[in-house]
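Here we show just some of the chains, and they stay where they sit in the whole.
Chain nomenclature is as follows: A, B and C, assigned in order of appearance, with residue numbering initiated at 1 for each chain independently.
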Amino acid sequence: MITLTEALIEPSEIRFFSGSSHPQLAAGITRYLRVPLDDTVIRRFSNDNLYVQLGASVRGRRVYLVQSLFPPVNDHLVELLMMIDIARSAAAKEIHAVVPYFSFARSDKKDAPRISITAKLVANLLETAGATHFMTMMLHSPQVHGFFGIPADPLTARPVFENYFRPRDLSGTIVVAPDVSHAKSAGRFARNLDLPVAAGNKERLSDTSVKITGLVGRQVQGFKKAIIYDDEIATGTSVIEMSHLLAHNGIEEIAVVCTHGVFVRNALERLSKTGEITEIVTSDTVHIPVDRRTSKLKVLSVAHIFGEAIRRNYCRESIDGLFVYGEE
Amino acid sequence: MITLTEALIEPSEIRFFSGSSHPQLAAGITRYLRVPLDDTVIRRFSNDNLYVQLGASVRGRRVYLVQSLFPPVNDHLVELLMMIDIARSAAAKEIHAVVPYFSFARSDKKDAPRISITAKLVANLLETAGATHFMTMMLHSPQVHGFFGIPADPLTARPVFENYFRPRDLSGTIVVAPDVSHAKSAGRFARNLDLPVAAGNKERLSDTSVKITGLVGRQVQGFKKAIIYDDEIATGTSVIEMSHLLAHNGIEEIAVVCTHGVFVRNALERLSKTGEITEIVTSDTVHIPVDRRTSKLKVLSVAHIFGEAIRRNYCRESIDGLFVYGEE
Amino acid sequence: MITLTEALIEPSEIRFFSGSSHPQLAAGITRYLRVPLDDTVIRRFSNDNLYVQLGASVRGRRVYLVQSLFPPVNDHLVELLMMIDIARSAAAKEIHAVVPYFSFARSDKKDAPRISITAKLVANLLETAGATHFMTMMLHSPQVHGFFGIPADPLTARPVFENYFRPRDLSGTIVVAPDVSHAKSAGRFARNLDLPVAAGNKERLSDTSVKITGLVGRQVQGFKKAIIYDDEIATGTSVIEMSHLLAHNGIEEIAVVCTHGVFVRNALERLSKTGEITEIVTSDTVHIPVDRRTSKLKVLSVAHIFGEAIRRNYCRESIDGLFVYGEE
């Protein structure tokens, strides 16, 4: 666990605000940093326009705005843009947009004519509104980093997951990456736990339908336990298909690990009902209300990672150890 | 009525797309212009991100994008930003954002600390996305025009309403503006119909609660009919209060006229149930589904006004006659 | 009176310069702040180009430039742009343009085709030259705030006027706003002095000719004294017409109050010769040479308001109390 070192943030130098998406994570970060979380008033005008007011003077201060872009993403995005705009026009010195889950990273290329590379568009919008620094976790592809004209720090949750699994008996366990083209992070995870790694070849038929090909079956033979390691789970369809494939090849227990547990529709229920899946481990970049959680779900907080990255940035220390370098 | 003059738009020079907010108005505009309305595919990824695809090549063409910003405004806004971005990155020659109802114009000043002049922010976002021209109708205040760095044309629906009332017997009728600080448009409407005008002094207690003060009562004495003329009705509260005040002072029949009929919650029902209100006249800048309309509601289309403004812009003719010059 | 609190500006951190328009006010501000006013050399080349030199190194410092845009406005504007440019290219850390009277705010909308929203243009020019912050007093309309891409602080002189009248016997006095569409500030002034308020309806026939309509007469009946409260007086025509109207309705003594006493041509003489006007109270945002002043004129300095706003900005304190929120 990262420990609180001695160089601290001076509370009077900063302001910390949360959008409406994830005040729980914002509170966790400020607790780690031992600074107050200032109020944000968010409501709607009768014509549906948002009304946002930051509850403390930002003049000449470093302002941190926490907003995670899970559904409803457009409301959360516009709210964030307004918060940035307010800080800018009220003469903040620095404006740090802390976006634990940057959903738009999924739209990172043109694989059809006349569509939007929305991740780049949103990066531009954040910069136009006035953000001077962007902090996020595990982008869908590492190139999205290059979409930002302002300094950007994509952090990694991997150490949190490694720390979670390290105390366990991991004999007979193999790490499985659902898609070979994003297998680097899974590879590092496996290496740090001294585990072997296998990769499927996910072929996306449509947004909600995928086919796992490749020789995963042969690769996992002889193992009893698997850890499926992915960056993001929305509908859970491909993980469930992978789980069936693994079970068919002799795997008896599967832990599912993902940084961003978006879990739309009934994904969490479907995953939890899949027999061979014994555990679903995710971070809190996306807020999952207590009443939607299942007994198999384990949510590990990354508040201290964001907190520590903010602290080091503030204290001008290198954040190398927290950064995700080119993980795909 | 504005007639179709001879200089026409060459269909191969342009592309015309509608966002999901108001395809009916977009269709009306293209009918007026005798050009096709191209397809737009709009759906959502499983993680709630929008997926937008323009259905025809825009390369080197003048592109017109119609999107009205009524609720859900944030979804409609992000959709519009993406459409603009697509046209820009696909090498469109010009990108005209046609926004019949620009709801954000209401947030045009700082009347409290640390809030956003959101109209300015959104103007910047549209420009960042790539819009080269902005067309709208009846901004909340004429200064909002100055928030745009690109050419902007705020049009007026007033002639449509004048044409509607002109054939009637208007004897004993007075025009009433609910708020004296936005009374110029009502004054021009009255003058063009040879009617007198009175103005209330709306004091906004909160977003949904207002008080009408001033001497409206005395001004309207002796009249039997009134036309309340406003730019936008959301909850309808102030119009209903004004109606009671007018009824109390001898007015027997009230026609309510507004450019933007936002009619949130049960506004339309409440207005329709107000006895002295005999008619509610609005334009179609905001889409009102047929099943929400009441028998007292009359919707007049402004499609031909947008169409004609687009035609003149295309043909490099002056649009002076369609422009709203400083109406407040 | 605002008192000098303990957090002070460190003189070595800043530089303070005055343009040629209003060194008196600049000196008043620096006296309040207890910092030196640095020299500015301003002269003309033989071809009429301005030559401006700032008299102290600005490298890495916060630079404050005071220039009020009263006549000759274009000379004062170009001078200010050059001062900003010099500070920027000489590596100043921050450049605060302090513009007590921003005359261009009057050109805030398009009420005729093919004219300039000059307030927006000038806001852009100031930003291009390198200003990082804009400070002014009482903009003609609050939306002009949104024309600035840099943080802007429109301050209010109202408390100065309130403090001036508060010690007096105000029985039988009514506050009168010449134009109902800019009556909010008059309303606040009246409320803070526990006085009633009435408003005329100024209809502008041309730049120099207006007509006061509305029911001012009836509103003021029974009062003996009036305070006409306006934001700016140039020719004084409408105030004089209003004064006659008030006198005709029984008002015996009139105090005229305005933030910006531009007083062009012989305005001050004409106002002073108007019998019922007993006093003309204005701030020193516009410089009035001693030899042009009349015995009825009272100039109240706002140097301490600008000084205090600068101090709070420097010390990162909120300037809420000095800010004009949406006064029209």
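The working rule: contacts are C-beta pairs under 8 Å (C-beta built on N, C-alpha and C of every residue); 3 or more make two chains touch, one makes a residue touch a chain.
Note that the structure is a prediction, hence the values are computed from the model and not measured.
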Whole-complex copies, counting every chain including the 3 in place: 6
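Throughout what follows, only the chains that are shown with their structure count from here on.
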Chain whose averaged C-alpha position falls nearest the assembly-wide average: B
Shared interface numbering between subunit C and subunit A [over half = same, under half = different]: different
Euclidean distance of C-alpha centroids - subunit B vs subunit C, Å: 35
Length of the line joining the C-alpha centres of subunit A and subunit B, rounded to whole Å: 40
Centroid distance [mean C-alpha coordinates] between subunit C and subunit A, Å: 50
Of all residues in subunit A, the ones touching two or more other chains: 57, 89-90
Residues on subunit C engaged by subunit A in the complex (per definition of touch): 133, 151-152, 312-314, 316-320
Subunit B-facing residues of subunit A, complex: 45-55, 57-58, 70-75, 77-78, 81-82, 85-86, 89-90, 103-104, 106-107, 112-118, 121, 124-125, 128-129, 207-208, 232, 234-235, 262, 264-265
Subunit C-facing residues of subunit A, complex: 57, 59-61, 88-91
